[in-house]
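Below: one structure, written as structure tokens.
Apart from one protein chain that is not included, each protein chain of the complex appears where it belongs.
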Amino acid sequence: MHAPDSPDSLPVLVVGAGVAGLTAALDLAALGIPVVLVEREGCLGGQAVRLDKLYPSDHCGFCPVWTDAAACLAHPLITLHRHTSLEGLAEEDGRIMAQLAASPPAVDLDACVFCGLCLDACEARGVPGTIKMRLEGMLSAPDTPPVPYLNPVLCSRCGECAGACPTGAIDPLRLDRPPQEVRLPVADVIFATGFTENDTTMVPEYLPDSHPDIFSALDFEAWTSEAGPNAGRIARRSNGKTPRSIGFIQCVGSRDQRFQPYCSSVCCMHALKQARWAKRRLPAASVAIFFTDLRAIGKGYEAYARAAAKEGVLLVRSRPGLVFCLPEEGGGSTPAVHYEDTGSGELITAEFDIVVLNGGLTACPMPGRSGSSTQTGSACGFCEEPADVSRSVVQGSRAAALVAMRLASRTGGGL
Amino acid sequence: MIQGQGNIMHNAVRDKVRLMLAGREVVGVLGLCGEKKGVVPHVFTTAEDTARLVLEPKWPLAKTGWIIARAFPEGEALGMVCRGCDVRAVEELVKAGQIRPGALKTIGVSCSAAQAEVCLCESPSVPGEEPVAGIDPMSMPAVRSLCLEPDRLDRWREHFSRCIKCYGCRNSCPICVCPACKLEDDAYVTTGTLPPDPLTFHLIRAMHLADRCVGCGACQESCPSGLPLLPLHLAVRNALRQREVSLNGAGSLSLMTAPGAEAGTLWEDTLGGRSNGRRRA
Amino acid sequence: MSGTPLIFICTCYETLSRTIPRGVLRTGIVARRPNAHIEFVPSLCRREDIDLIAGLIKERKHASVLLAACSPFARGNVVLDGLARRNPAMQASLVDVREGCAWVHGGNPDAAAAKAVDLVCMGLAGLRCREHSSEFHFQPVRRVLVVGAGPAGLAAAGTLARLGIEVSLAERMSRPGGLLNQIGRLFPYNMPGREFLATFLSEASHPCVDLLPKTSVTRIEGDPGRFEAHLSLEGRDMTVTAGAVILACGAMPVLPQNRFHSGELSGVISQLELETRLNKLEREESAPAGIAGAVFIQCVDAREDARPYCSTICCPTALKNALRLKNLNRDISVTVLHRGIMTPGRDLEELYRQTMASGVRFVAFSPASPPEVHGDGFVSSVSLTDALSARRLEIAADLVVLSTPLKPRPETASLAGDLGLRLDEIGFACGTEPMQPLVAPTPGVYLCGAVRWPVSAQEAVDQGRAAAIKAAGFLAQGALDLNRLFLPGSRRGPASIRTEACSRCGRCVSGCPYGACRREKNGPVTVCGIRCRGCGLCVAVCPSGAVRIPEQDSASVRAMLREIAPRPTALREVHR
Partner (left out) sequence: MTEPASDILSPNGCPEIRAVVFACRWCALVGADRAGKERMDLPASFRVIPVECAAGVEPDLVLRAFAEGLDGVAVMGCHLGGCRHNEANRSARLRLMLLQDLLEIIGLDRRRLLLSWGTAHEGYQFAGLMREFTAILTGLPPVDSRLLGPC
């Protein structure tokens, strides 16, 4: 086993607590290797817990993930730093020194008992709505219940809340404090920083953000999720009406020489999933996916796509040239998609009450990943190569394996 | 049943029994023995003895057979002249590992259509014999009035209130062979109350038998208060069959096998509308 | 040692008392439990609080403690786990009177108070009939059996060896490498297959790894931590005892049986055949003779009703080989007939772009009107309808390459059966989707590579490493971490069967989702503690009440129900 006070008992740094990071951390800890897990956000689970459903199992997004999140929180060998990001890595006398920036929020999640006393204190004194009980992250995993959120703009820094808080969890002054630099010697690093959705405004022809009914894929997920604002109901953002038709446009800003040449590889299935759920919840609505190549190649994915087609999801091989707005009878406007029906070759303009733009996902940076001479640490998950949940967790375990092997070779012999 | 046929069948069975005994296949053959006052179950061991073998009336023997033969060492077997339900019961007992396969050798005798009517039996004939038309229990007024009529609750209340908790139904049941029984466990059935609380005493039994009941009616026959237990068990068995068919399209009666055909089935609940999709104020 | 449990009620800094006044709660409880020991505390979840109550319990000599506090998901678990760490032997249980009561019935304080009393009494009832299952240890054998020495199996073995774990690596064929032996170059970087294989062969040639060629696994018995695998080495039977098993027996290529006149027209070959030819040509550095036009047909025997899945690797393979053809002879016109090019991600998409740049032509067809291959003795041309332009095309070809998918190996089913793995409708093995795709429901059983789903060589080795570290983690733990599996905070042992009450009817055996209940031939039914995860299905189906989960016994549930049961009230009197 891993000797606790040998020089190699330095912890392994895992950057990012998405599904890949969580898996890597747990796999290492299972071998008795201490782990420091840093997460930029307040809640664990990364993008996965923000998903309403997962394909192909149609499992809820957060449910499978929080088991691992809870295990990480409970594991004696895993130290978690929320609201902390990796700034860079330095080489100091043969050891890797990680520079972390911790910017603790006004409310300390680990100390808060959610009693709500701060709200009362604030309401008595401050501007109403300065403190709100709000879900940490879009979906609340049980390890992140609704916590008091201190609005930095409204807050007068009067400190009433801090006075009322029985556990000293809340402190408005933290709002103004600059991030604290932390330096931490680590044995090795695993990057699992995940991805961010590209700014769709890059793609002018699809009028992104110009119409409330044009969504990015993750916006749509949030808008329609069972834990979201509409509790699983699908409605138009413009007028709250039930949409008669929904169009999904694939490869928006990806597989596109102007922006992102590569394929994000998760969007086809993501769109299929959203389309199927839309169809389940609104059987009357017509749902279409405009794809370039329908890349459903994983385990059970093809079957999922076939089921979608059987359920009446319209699959159109086409890359629409234009999205624009048409006036609606009774005021307002509705987006319309202009595309070529590749089968017949004719140009079609179709109105869609909701248009979902699916595509460009960019890997998050990995500070210090490519060192001067060679690459440090191992990367896993989307930040290494576009990957969905089931691929990310495999990559996470793989990264853990590589690190464990490196440590073992250092100690000579097994762990 | 016409007398002539009866005699032919009777002789055929008697010959089978004699053959069994002669061939030393079995140590004895359990059957009904005619006496002056009536008939009693009896283990026939000699050819001449079988002269007293009678086939009527229908008398469920499976439990008796099990009690005699369960302790038999490897190689020993007991013959049994019995009806279709008993044959099924023996199969169930073997399936449930309660008796060594082959320890009970059955000589099946089909019931008459008239008998089937009495027993609410859907398969009165035994394999190998020419089929006798069974009846669908759910079509019989006896069952319908108890299990479908609006006022059935009152009927059941009246019936259950007559139970004297003698455990006759369980003790005579060829399926109820557990060494311990939930009906005697205070965690399930409150002990020391009469009549027993029907919700537990009778319904727990009904649940346990749902996928096993062979419809022999032994429980009902042995009930001193004449509770209509057979309709209850048949109705439950029927309900389970409906469920099985609707869930996995097969008639395989089992409370364990998970329906496979509907893999990936999604959210549902038993309150009329779907509960997800609408936030309530 | 006092039998009566000590009750701690956390008022959460008096916020609870706003809805449910202390007095009401106390009188309510005492009315039903006259000699209850009740302690009100402002908070339970800070470290000092836990220390405090742990001390109190010790000094007052209480065997068990009931915490009436917030929900397990809020802070409840923190307290329970904290107590368990300080005093493992203690019976502690938690009832949620905040989220579960005060916060949802704020509008009706009386009802809330009544419910809180019920909840506390339920907790007490549960504690009374609750049994403490003994600490559950097991000593796994520190050896892993890896079935199949393809890239996945080799990587798994190599990884485990470097982590100091003994490995038995069983390979059907005479030499390791699996399908990789037939592959000359690997997409996307066109790396020589031999080179790639060599790195993992050298990794796996390690004193810890015991490579068994020409060995097939006939049967696997036993339980996690001590599997007994029966192998046959060229007919000679042998047994390997391993703590964990990694299934890496791969998949096999479908051969195009007389599809597109393969077999009758010469020049119509399978992708694998082309692979071998290219390997030969590249070794001899000679150009392909007498080939002017080559046509690749994708999705042959795949993505159709008979075989409704995409085999993942055929597209990149075709692109790679198209490029190789081009590199051998620029003048060969190469056309790829496809139903969508499946090259997700960064590198594969790059490969796609390279291939297009090199002049390889891509034509999409729809399954409704598949291409037709023409020729007489020799293949001459391929005709099809371009799905994107609906135009008819006639392409001259003297080489037609059919891309066929991978299918599950026959032995997968039997091994999966032994190891409690489920198969998907195609016959590939399933892990625990979505978070643990390489982990079987049975602890200590893992899968990697094409046995789960067709994968590239690179992905196969990645999965091999992943499966390896999972197995290593499993062998590293001395006792199963029950807290992670069972009710929050309360450690729970496996189900147990009272033999004298068991009728051996086998309902639990056929019902158990983990194959933990089993009946030896006319012996008693037993529960395998390592497999059991305490779902309680066996308890629910047992007709004689012989099965029980020690920490949540039927008797205790019944006792809880008693506490909920409405007391006789005026209402009921009227009813009478």
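Should a chain be cited, it is by its letter among A, B and C, assigned in written order, with residues numbered from 1 in that chain.
Rule of thumb we're sticking to: contacts are C-beta pairs under 8 Å (C-beta built on N, C-alpha and C of every residue); 3 or more make two chains touch, one makes a residue touch a chain.
Given the structure is predicted, the values throughout are model-derived calculations rather than measurements.
Taking every chain of the complex into account, the omitted one touches A, B, C. Touch with the chain that is not drawn comes from one residue among C:E14, C:D49 or C:E99, which is C:E99. Taking the complete complex into account, residues 71-74, 96, 98-101, 103-108, 111-112, 114-115, 118-119, 122, 422, 441, 486-488, 492, 511, 513-514, 533-537, 539-541, 549, 552, 554, 557-558, 560-562, 564-566, 569-572, 574-576 of chain C touch the chain not shown.
Although one chain is not drawn, its touching partners on chain A can still be listed: residues 57-60, 63, 114, 140, 142, 145-146, 226-227, 231.
Across the interface with the omitted chain, chain B contributes residues 147, 150-154, 156-158, 160-161, 182, 187-188, 190, 195, 197-200, 203-204, 206-207, 210, 232, 235-236, 239-240, 242-244, 247, 255-259, 262-271, 274-276, 278-280.
We take it that only the chains that are shown with their structure count from here on.
Across the assembly, the mean Cα position most removed from that of chain A is the one of B.
Looking at A-C alongside B-C, one finds more C-beta pairs in contact between the chains of A-C. With centres defined as mean CA coordinates, chain C is found 23 Å away from chain A.
Taking each chain's centre as the mean of its C-alpha atoms, chain B lies 43 Å from chain C. In chain B, no residue touches at least two other chains. Touching chain A in their complex are the following residues of chain C: 12-13, 15, 42-43, 45-46, 70, 73-75, 77, 81, 159, 162-165, 303, 308-310, 312, 340-350, 353, 364, 387-390, 424-425, 428, 430, 433-438, 452-453, 462-463, 465-470, 472-474, 476-477, 483-484. Here chain C touches chain B in the complex through residues 498, 500-507, 510-511, 519, 522, 541, 543-546, 554-555, 558, going by the rule given at the top. Residues 1, 19, 23, 27, 30-32, 54, 56-57, 59, 64-65, 67-68, 70-71, 74, 113-117, 142-143, 145, 166-167, 255, 261-265, 293-303, 306, 317, 342-345, 385-387, 389-390, 393-398, 400-402, 404-405, 408-409, 413-415 of chain A are the ones touching chain C in the complex.
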